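Got a structure here, written out as structure tokens. Questions coming.
The other protein chains are all here in position, but one chain of the complex has been omitted.
As written, the chains take the letters A and B, and residue 1 is the first residue of each chain.
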Amino acid sequence: MLVITALAVVRTRSLFAVVTLSGVFSLLSALLFVTLDAVDVAFTEAAVGAGISTVLMLGTLALTSRSERSEKKTQIVPLLTVVVAGAAMVYGTLDMPNFGSPDAPAQTHVGPEYFERIPKEIDVPNAVTAILASYRGFDTLGETAVVFTAGIGVLMLMSGLGRRRKEDEDDPDQEGGST
Amino acid sequence: MRHHLILRVITKLLVGTIFLFALYVQFHGDYSPGGGFQAGVIMAVGFIIYGIVFTLEKVKAVFPPWLVHKVVALGVLIYAGTGIYSLFYGYGYLDYAAIDPHHPVHGQHLGILIVELGVGVTVTGVMVAVYYAFAARAPSLSDEDW
Partner (left out) sequence: MFEEMTVEFILGHLNYWFFILLMMTGLYVVIAKGNLVKKIVGLNIFQTSVFMLYISTGKVEGGTAPIFPMDMKIDPEMIYSNPLPHVLILTAIVVGIATTSLGLALIIRIREEYHTIEEHEIAEQETKISLAELNGDQLISGGNS
């Protein structure tokens, strides 16, 4: 179903439909995360992907155009690139452990150690929260800083210019002369 | 959206529930799925839905933009401040044992709670700020477009 939705995104020309489909895609992937035992991630994906990002994209569409212009140029080169890259990745997965196998390298190193240490050191039932905030506190601080920076960036792009526009209108010969 | 009576009533009911749920997710993140990131997003959704159904001016009256900008920075400050606090008490940066030296596990609990609060506050602030920035430019949709 995820694949069908993704392919529909490729084919659809109406941007409104594309944005809605991307919301559907997010919800479906949240379902997938639940089946993969990642309830925290599913929660986030459902709230972020289906909620906020759809709203923001619709806001963008309201400010821009609603449909994509048709393109006539051939698209063999991108397709070829994608196929080659995909084939390389599939070749890479041949060495990976089977899905869900308990003796995979990802399962044998830090994972069990966390399970041993969390009850003793942190005593928080949700292991994801414990690792997020305590063992990987520096990472999370960095992520928070990234979110902060992105927010500042958006504000500078969007609201800062509005102010400059207004100044332009006040004295048109200062900026208007150069353009 | 002045004519959509049902939408307006339902939204009024929903917004309170959404905020309550966000706070639950925020402070119950230790025990069940959830935490600062999710709670921040849900909280922001509450403001955004209010802004969509009612007008942007109304939601700006509730949560003014200058406050949003302060809140964005406040979250990162809370997080980084926790680290600096533990530095002052002779522990490593972000070592939550410093909060309650006699009972390190308890300190960890509190530390996680505070840090998650910082994350949640920042995420809420950023999402609401981004929404304000986008919505302030959008030409308000007339009812005929729906």
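Everything that follows uses one rule, which is that a residue touches a chain if its C-beta (ideal position, glycine included) is under 8 Å from a C-beta of that chain, and two chains touch if they have at least 3 such contacts.
Just so it is clear, the structure is predicted and the values come from calculations on it, not from any experiment.
Contact between chain A and the absent chain runs through residues 2-3, 6-7, 9-10, 15, 18-19, 21-22, 25-26, 29, 32-33, 36-41, 44-45, 48-49, 52-53, 56-57, 59-61, 63-65, 68-69, 71, 75, 78-79, 81-83, 85-86, 89-90, 93-94, 96-102, 104, 106-107, 110-111, 114-115, 118-119, 123, 125-128, 131-132, 136, 139-140, 143, 146-147, 150-151, 153-154, 157-158, 161. Seen from chain B, the chain kept out of the figure touches residues 31-33, 35, 37, 40-41, 123, 126-127, 130, 133-134, 137.
The definition used in the following text is that only the chains that are shown with their structure count from here on.
Chain A meets chain B in the complex at residues 39-40, 42-44, 47-48, 51-52, 55-56, 59-60, 62-63, 121-126, 128-130, 132-134, 137-138, 140-141, 144-145, 147-148, 150-152, 154-155, 157-159, 162. Those residues of chain B whose C-beta lies close enough to touch chain A in the complex are 25, 29-35, 37-38, 41-42, 44-45, 48, 52, 69, 72-73, 75-76, 79-80, 83, 93-94, 96, 104-105, 108-109, 111-112, 115-116, 118-119, 122-123, 125-127, 129-131, 133-139, 141.
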